[in-house]
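The structure's right below; bear with me while I get my questions together.
Excluded from the complex is one protein chain; the other protein chains are retained at their positions.
Chain naming follows the written order as A and B, and within any one chain the residues start at number 1.
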Amino acid sequence: MVYLFAAFLVLWSITFGYLFILGGRQRQLSQQLASLRSQRAAPAEAPRDRAMPEEG
Amino acid sequence: MERWTRTHRNLLWAVSAVTIGIALFLVFLVAPREATMGDMQRVFYFHVPAAWVGYLALFVSFVASLLYLRRRESRWDRLALSSAEIGLVFITEGIITGSFWAKATWGVWWTWEPRLTTSAVLWAIYASYLTLRRAMEEQGRRERVAAVYSVLGFVAVPINFMAIRWWRTVHPLVFEGGGSNLTPAMLRVLIFCIVSFTLFYLAVLSLRLGIAWAEEQVEQLRYE
Partner (left out) sequence: MSLARQVWTLVLKDLSLEKRSREMLSSMFIFALLVVLVFSFSFDLRVEVMSGVAPGVLWVAIAFAGMLGLARSFVLERDQGCLDGLLLCPVDRSLLYLGKLVSNLLFISLTELVVVPLCFALFNLTFHWLLLPIVLLGTIGFSAVGTIVSAMTVHARAREVMLPILLFPLVLPVLIAAVKLTGGVLDGQPWREIQNWMQLLVGFDVIFLVVSYLAFEYVIEE
């Protein structure tokens, strides 16, 4: 029956949709953590250079 | 659960994936065809576990909230949040599959009978819980207030449930009065599905807990 198929479609779309969202969040957080940690290890030099433009 | 290693988590995912695969096989190929409703009845094998896991997850969130209020350790708050979010997803699935079931058997997508109303209210409560967390900025107060709301919300569930017992209901009371309207074969498939969904819940919970922990780490690193 159509309803059976539709119900399963909705059920598994929601499930995999949620898992997909979670996976995305985890990836994003790992990146953020990695960048934050490396920033703390070696304070960035570049911004300081850019803030003081070369003269002459 | 947060201290599990990668291997533990992968194992859990593998096991739950396998059991769900088996469950699908059982539901479509092994479970007997129901006399009056035909194949549509097979939604039952996913509707009941989804609703069951939803209630279980929200119960876990309730207990975690109580523990957080008592002990103020952030891991209980992480568990409360994670389980509430997952529980909401499963309850949504339960309500939607139940709605399809209702349409096929009673001809209506929805009716305001006690058990459905209870589920809708429970959904609203935990949707509000998640909204509340997002609306509060003060750390510490946010977790505390949300925990209290989770406790209030879950206490409301048995009260709603009692209303079912006293009111005539259209909802199939499959397990009423000690007996059941399922054949033993159907019951076995149903129980297997419930187990497989529970394992799946645990796997998703481990993922979600990891995310909650990572979010906390990011917060800490940012504001040190």
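Keep in mind that, in the parts below, a contact is a pair of C-beta atoms (placed from the backbone, for glycine too) under 8 Å apart; a residue touches a chain by one contact, two chains touch by 3 or more.
Owing to the predicted nature of the structure, the values given are computational and were not obtained by experimental measurement.
Enquirer: In the intact complex, which of the depicted chains does the undisplayed chain touch?
Expert: The omitted chain makes contact with B across the full complex.
Enquirer: Which one, B:I22, B:V63 or B:V148, makes contact with the chain that was left out?
Expert: B:V148
Enquirer: Which of these, B:A156, B:V195 or B:A214, touches the one chain of the complex that we don't see?
Expert: B:A156
Enquirer: Pick out which of B:L69, B:L187 or B:A214 touches the chain that's been left out of the picture.
Expert: Only one listed residue reaches the unshown chain, and that is B:L69.
Enquirer: Could you tell which one of B:I125, B:I194 or B:L209 touches the chain left off the display?
Expert: B:I125
Enquirer: Please give every residue of chain B in contact with the chain that is not shown.
Expert: 69, 117, 121-122, 124-125, 128, 131-132, 135-138, 141, 144-145, 147-149, 151-153, 155-156, 159-160, 162-163, 166-167
Simple rule for what comes next: only the chains that are shown with their structure count from here on.
Enquirer: When the C-alpha atoms of chain A and chain B are each averaged to a single point, how far apart are the two points in Å?
Expert: The answer is 26 Å.
Enquirer: Note which residues of chain A are touching chain B in the complex, please.
Expert: 1, 3-4, 6-8, 10-11, 14-15, 18-19, 22-23, 25-26, 29-30, 32-33, 36-37, 40
Enquirer: Considering only the defined contacts, which chain B positions touch chain A in the complex?
Expert: It comes out as residues 38-40, 42-43, 46-47, 50, 89, 92-93, 96-97, 100-101, 103-104, 204, 207-208, 210-211, 214-215, 217-218, 221-222.
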